[in-house]
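Below is the structure I would like to discuss, written out as structure tokens.
Complex shown without one protein chain; remaining protein chains in place.
For chain A:
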Amino acid sequence: MTKEAFKSIFLTVLVLLSITLTFSIWFYQTDYESITPPNTTTVSIAESKNIHDVIKPYLAVNYRGHQILGQDSAESVSKLYELFQKGQYTNVSTDVKKNLPSRGQNPSYEIVFPAPLTIDTLKRLFTFNDNFIVRNNLYVDRIEVFQSNGNQGKVTAVFRSQNDSAVFYASVNRMSTKQLSDAITSENLRQYLRQSLSHEKHVYLPIDKTKVNSERVFYRTLDLKRYISVLYKDPDSVSSTKNAVYSDGGSQLEENPGNVLHYIKFNPGINKNKNNQDSVIYRSYEFINGYKGWTNSFVYDEFEPSKKHSQDGEAGFRIQLGNYLIYNTDYLGRYLPTVKLNWKSGQLTELYSTLIDMDPIYSKTTYELEGANEVIVELVSKHIQPSKLEDIKIGYNLSNVTDSNSDQIELTPGWFYKQNGQWYPVFTDEKNSINRRGFE
């Protein structure tokens, strides 16, 4: 009898315990107040930027009779660009054979972008009062403003393509050439030569020598892992290999030699967003802005539209320092000073992005770079025909940072030319006439 009573009591205790445990598990709540919330994974790398600070001209040109005067000071070009932005563009006409003002009668002012712009991008940069359509394959990389009858008459802006031919023109309100003249004038204004390159692209090159300082910069490397939450909708589905290659099965993220991020999507599939009429240029800007990816002072400098679909292609952004862009002439390091995006079927299929963030420390040595004629002579002497080149520019050379065992690198100025999508130095180092002035 005693044993049975004990079994009954024990069974009751067990039943009560099971009820209590079930209740505890069922209604178990974490005491979130006692837990310090972990840092939220923010999809942001550096900073976002206004479109006008990324897509901007690098040169201002003033036509005075037969003279071509150019201004490459970033400050002056920026002032001129602001005036172009303030203008209101009306009465847009694509009939460029009629009523087009010609150079020579009155001075004209032109801003030149590093790469061609699509019409939708132009509409985001400038204020157009009319809606207009231009054939898809026409792009604008320079805008020239004329004023008839001195400072009193009508102001007309001609939007030109790389080969200098007009794509469309418009009347401009709220702008006068007097303002443009004031903005462009400074000690840097000097004579330029107009040189024709591949596909009749016209570039402007300074005739006289150009003095540019080399720059000592501090750089830090960015962690590739920070880009996982940027490039993958579900970062938890991303696994990594021993070689730090990240993949979710459909795409791959890795660090190429020399601090360059490389992301590739294997099968983009069909375009899910056919209504997206934004060009590759604007979409690329928006994409980088979306994760605040402007780690350096980037400038839009490359556009290669797809031949199959107008909404696909490549767009690139390059780091600018002072008045000039930065180039790496080594094939493996060519993406080091850039962010380059490739779009297919309306989706990002490939991305190259620098993983270094630079801060200029001080100007070091003054270099005197050759004038336009010497550049052309040098190219021809190397059997390089300018008519086969895509571009010629002054810039800074960024050597591969893996070559340096310090956290500082020196950017040296020089002339560069672009051929088959790759930049090369015009002069070898010993040919650059160096005028060592020391630090001032």
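Convention: contacts are C-beta pairs under 8 Å (C-beta built on N, C-alpha and C of every residue); 3 or more make two chains touch, one makes a residue touch a chain; residues count from 1.
The definition used in the following text is that contacts and distances are computed from a predicted model.
Q: One chain of this complex is missing from the view, so tell me which of "Sugar ABC transporter ATP-binding protein", "Two-component system regulatory protein YycI", "Fe-S cluster assembly protein SufB" or "TonB-dependent receptor" is its UniProt name.
A: For the chain missing from the view, the UniProt record says "Two-component system regulatory protein YycI".
Q: Which of these touches the unseen chain: A:64, A:154, A:220 or A:388?
A: That would be A:220, which touches the missing chain.
Q: Of the residues listed, A:100, A:244, A:332 or A:361, which one is in contact with the missing chain?
A: Touching the chain that is not displayed is residue A:361.
Q: Name, in rising order, the residues on chain A that touch the hidden chain in the full complex.
A: So the residues of chain A touching the missing chain come out as 4, 7-8, 10-11, 14-15, 17-18, 21-22, 24-25, 28, 30-31, 34-38, 216, 218, 220, 359-363, 405-408, 439.
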